[in-house]
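Following: one structure in structure tokens, then a few remarks.
All protein chains but one are shown at their positions in the complex.
Note that the chains take the letters A and B in the order they are written out, and that residue 1 is the start of every chain.
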Amino acid sequence: MGIIQKDELEKIQGNMAEKENTWIKVGMATCGIAAGADKVYNYLKSEVEKRGLNIEVRTAGCIGNCYAEPLVEVKAGGKQIMYNLVDEEFAGKILDQHIVQGEAVSGSTYVESADLNPGQMRIALRHCGIVDPESIDSYIYNDGYIALRKAITESTPQGVIDEMKASGLRGRGGAGFPTFLKWTFGAKSKGDEKYIICNADEGDPGAYMDRSILEGDPHAVIEGMMLGGYAIGANKGFFYVRAEYPLAIRRLQKAIDECKGYGIIGNKIFGSDFSFDIEIRLGAGAFVCGEETALIASIEGKRGTPSPRPPFPTDSGVFGKPSVINNVETLSNVSAILLKGGEWYGSIGTEKSKGTKVFAVTGKIKNAGLVEIPMGTSLKTVVYDICGGIANGKKYLAVQTGGPSGGVITEDYLDTEISYESLGELGSIMGSGGMIVMDEDDCIVDIAKFYLGFCVDESCGKCSPCRIGGQRMLGILEKITDGHGEIEDIQKLKKICEAMKKASLCGLGQTAPNPVLSTLRYFEREYIDHIEKKSCRAGVCQKLLQYKILLDKCKKCGKCQKNCPVDAIEGDRKSEFVIDQDKCIKCGLCVTSCPFDAVIKE
Amino acid sequence: MINVKIDGIDVQVEEGTTILDAAKKVQVNIPTLCKHPDVTATAACGLCVVKMVGSPKTFRACSTPITKFEDGKEYITRDAELVDIRRTVLELILADHPNECFTCGRNNNCELQKLAAEFGIRDIPFEPKDVDHTDDDDSTCTIKLEPNKCIKCGRCVEVCQNVQDVHALCFMGRGYDTAISPAGENLSLADSPCVRCGQCSAHCPTGAIFEHDDTRAVWDILNDDKYYTTVQIAPAVRIALGEAFGLEPGVNLTKKIYAALRRLGFNAVFDTNYTADVTIMEEGSEFISRFTKGTAPLPLITTCCPAWVDYMEKYACDVMENFSTAKSPQQMMGALIKSYYAENKKIDPAIIKSISIMPCTAKKYEIQRDENMKSVSDIQDVDIVLTTREFSRMIKQAGIDLLTLADEEADSILGQYTGAGTIFGNSGGVMEAALRTAYELITEKELNNVEFQAVRGIEGVKEAVIDIDGISVKVAVASGLGNVHFLLEKIRAWKEAGSNPETIPWHFIEVMACPGGCIAGGGQPYGVQDTKRIKRIEGLYTDDKQSEFRSSHKNPMVQKLYSEYLGAPLSEKSHHLLHTTYTCRVTYKK
Partner (left out) sequence: MSEFNVNEIAEKWKDVPGSLIMALHELQEEVGYIPRNEAMKLATAMNISLARIYEVITFYSFFKLEAPGKHKIQVCMGTACYLKGAQSLVDEFKNQLKVDEGCTTSDGNFQLEIVRCVGCCSIAPVVVVGEKVYSKVTPDEVSAIISEYE
């Protein structure tokens, strides 16, 4: 269609409208593909063609019910239905029954699309699963780029900032800094060139909100970035995307190319004076590059080591130019806010935490997936009502928010209403939206060790409190889970935690102690048990396990003795079989080799 | 100006002043470890943390500028919590450090050791480090790396990359595995572009980088009767050595150094300042002949500094034709000792051991650079180089009470020097000395004011147009290799544009690798920064002022050398003994 004019967005919408009556959508985010969605998609495409059916098969991004992938949504015969766990065979049935006969396929797990996502409110994810991420027209059909056009042709940068102020949106990357304020600093800061950067380095292990948005609705993020660019006076944007997200990168690049084709990225956009260009830069496997100053160093082609602030990026960022850095989810909210008004957004949520937040709920949860909830929703609602509670009927232990920078929330606090403030009070943080559910089979000391291990691996190594403190702390935790802990170790842990929090250079080191401090706060008993009783409640810490032979069950067959790789089992037919705990390396072979279930671990 | 309070004390500072410097103004010394005034703060150690009243955060004093937003704020630099944090951080650093002060190159001079002493660290509550010396690197025989002792302050990397623009050292790896290293796995420094300037060692706070120690070899030579031992001291040694004995920078100890060297047992004590004068004769004549007769291309670039020579051979081989062929004063002295002096004294040069005391680590490398450094048969002209730091240790080992020694003079015939020779030790000195002589040789007139202020001072690049009897000579002086880029680019652009003599950017260029020149060389007493540089430089200019002769060609012993031995500057004999050649070198041998 070439460069489009100001009034041509509506024309595209009109063209799209007729296509919107019937379609088939397949959830094709990375995880959907992993679950087999690509096979289903290819099958449907070729079948539709073979059978000469008049229906379009489209891709969609993350639909949210990730636990039920592959997901296929169908709109036909007046029915709009989301089918769960679809394979090729079932896809055939969908074609036979739903498309051809107009009947929902019975005997399957499906939901009327209208009933999807109860308890949720989708703003950042408003298009995820709805638009075709590979089609700009599809985005425009869903009111895409209307907000941008309005802003740059009818409003002013200050007007955009004012709307953002009214919305109360705070950064979704973790720290929760008011977006309007950051943009105000960016706008005020002097420079012939300024940049707006989208932080898509999502590194919290166990969280994938940003990936899902980029894979499912890249244009919303682009539009948000351009609005931000307009507000602060930047004509260039960078996407800093982790290299581990190839599909997101591909879709983003395609979206940028499509925008360029339409002149939505380019010079004098929609005939205004606003010009904008976007470049993608890839990360290369360093979590710390999510930190703003490290990200800047990385975009400059250097080691991603943080530097002291001030100067803040809004004064001196990439190549020394004023730069505003925003998270993917933050930006994906922007065009929605500008379309519906800041006040509308500001009416959602709590007093200080406005709007909605996306969480990736994973771990020992029944229905793992992405949920977007209004701030102020209780943790209980998320875990039990929206996500179906703990998997396999196990008992709740804790939820970790904020990933390696956050902390645990125990059963006693399940009623907590989610907001930046309430989570902070509990010793955790909102973070970027990872929500890891743990059950009774998880060992809290092991979890703390896991997170700390992550931070030690990902520490950039620049400053001594984090580089050495983290490493020594990990050493102490290993000592404890190996059964060599001493009670003073708890004091030492706290001592290092304090120094790391206060003397580390960047957020990584400053928050790395949080999981340890938080688990010490709520589960000190478990630490003490590991140290004093040398026991691990959950049976996770291998070195603390003891293998024992139950004398009343043992038939003295000697099999375990033969199988033990270190000759730790003593005994013969005449005497009893016992395991020498000093020699035993806890390999567990005796358990599997005993025909009479006489060997147990405890 | 911005008003803040430091521990309750009012202080007014300019916008952009760091908290650290603001505190200094009111006599508050916040502990630091990674920060060095010469380089951009990396903010690595975490010791300098302070608080601001009303903020939950801590700030790094070394790298946090006070801006207009901080007007009226109050900082707390010490309270129980801060002291606790600093102590823990220090304990962590020490837990990750080999506990080997006794055998360490920085024992008694180490910034980490000093902090540990001041904090009264009595035990280290955390798991000690496993020490493994396999990655020590002594390959250059000039500076030694012991990465085990590195606290990752980043000073050396900043210096090597940003101040010196050599990029021999870098940080490799990440997190706990971060280590300083040349760029490559298992690559030794000798195979890297390192130019041996030693600035990394001069800035390292710990014993992770220090000079390759040759004192043992010197003792062995001194104790062996079969050798005739000679020694020379470089210009910059005399005004810095005193610092190792508690004196202020800039105090001139020339005559006590001669005395100490005799007590150590050297048979003949010479002064490199003498050959600095000879250098001016050779290099100055070279300039005059290029300038007035066009015998070779201009600009002429000085070559007294082996680190700079090495840098040029690796990174700027295209300007080789502009390099003076004159050897450095050290090498001229070496060559003259084993030729002129040996013949004069009828000593077999093979039994002469020629030692030099230098402010410089690169000089340790220069003596074995190539065949040109062996001008008399095939023995090295200079056998061993000691840095000022090693020399100070030798004096202490020998129990010589340096400061109370009676003054002595250097030995003839290579001992007498002029003020022009002594200022070789600071940036701009070679240029000034050359101008003094060139002026008089070109114009055959007496120069009234020998002081060329325009080329003095610690600025990285100094430019001047000197009027020599109506002819304008454009000169530039650079110190710190990072400043060379600017000069080279201009010369290259000029050459590309056709080398028009009218538009030549400069006729004569002096380059010293170390910022400020040799007075701040890589082998000088520790703790160099601009305040010290200035004082050391003053020491040399004072020596110059007090000299009987202030121009090299007026040195009677230099005149004697030419009349008795060399004939004239640039004579065949001069060429053989006092000049050298250059080759392009690869930056990475592997």
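What we mean here is this: contacts are C-beta pairs under 8 Å (C-beta built on N, C-alpha and C of every residue); 3 or more make two chains touch, one makes a residue touch a chain.
These figures come from a predicted structure and were not determined experimentally.
Taking the entire complex into account, which one of A:G403, A:G427 or A:G507 touches the absent chain?
The single option touching the absent chain is A:G403.
Who touches the missing chain here, A:K75, A:K93 or A:R281?
Counting the whole complex, the residue in contact with the absent chain is A:R281.
Who touches the missing chain here, A:E56, A:E300, A:E478 or A:E570?
Of all options in A:E56, A:E300, A:E478 or A:E570, contact with the hidden chain holds for A:E300.
By the contact criterion defined above, which parts of chain B meet the unshown chain? Give residue numbers in ascending order.
Within chain B, the residues that touch the unshown chain are 161, 167-174, 182-185, 587-588, 590.
What chain A residues would touch the chain not displayed?
30-31, 33-35, 66-67, 69, 202-208, 211-212, 243-246, 281-287, 298-305, 318-319, 360, 362-364, 368-370, 400, 403, 434, 436, 438, 442, 450-451, 454, 457-458, 460
In this section, only the chains that are shown with their structure count from here on.
Where the centres are mean C-alpha positions, what is the separation of chain A from chain B, in Å?
53
For chain B, which residues are in contact with chain A within the complex?
Residues 41-47, 49, 58, 60, 63-65, 67, 81, 84-86, 88-89, 92-93, 95-96, 125-127, 151-152, 154, 171, 173-178.
Under the definition above, what is the set of chain A residues touching chain B in their complex?
Listed in rising order, the residues are 286, 303, 307-308, 310-311, 456-465, 467-472, 475, 492, 495-496, 498-499, 502-505.
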